[in-house]
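As you look at this complex, bear in mind that one protein chain is not there, while each of the others sits in place.
Take a look at chain A:
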């Protein structure tokens, strides 16, 4: 999708200005809504894969899509619970919540 802007955004006001409140929470710095990190990221990929199905991601792609600097620990957790490794391909994942 040309011109498509990646990143987790606020579901209330559509702002991309999401701050990391803790390892489990994001807060929208525009409207103050607080959401769970994992839910928000899962939602993002659920919607994205509806529009672009069958996409495979490197770890870097996943980070780019989320577009918020998660800690290594949180990123690992997100990948583990939402993605599966493609057969025989060490670093290629597909979304499978």
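We take it that contacts are C-beta pairs under 8 Å (C-beta built on N, C-alpha and C of every residue); 3 or more make two chains touch, one makes a residue touch a chain; residues count from 1.
Assume contacts and distances are computed from a predicted model.
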item	value
Hidden chain of the complex, named as in its UniProt record, picked from "Spermidine/putrescine import ATP-binding protein PotA", "Sarcosine oxidase subunit delta", "Mannosyltransferase" or "NERD domain-containing protein"	"NERD domain-containing protein"
On chain A, residues whose C-beta touches the chain left out of the figure	1, 3-6, 9, 11, 14-16, 47-48, 50-51
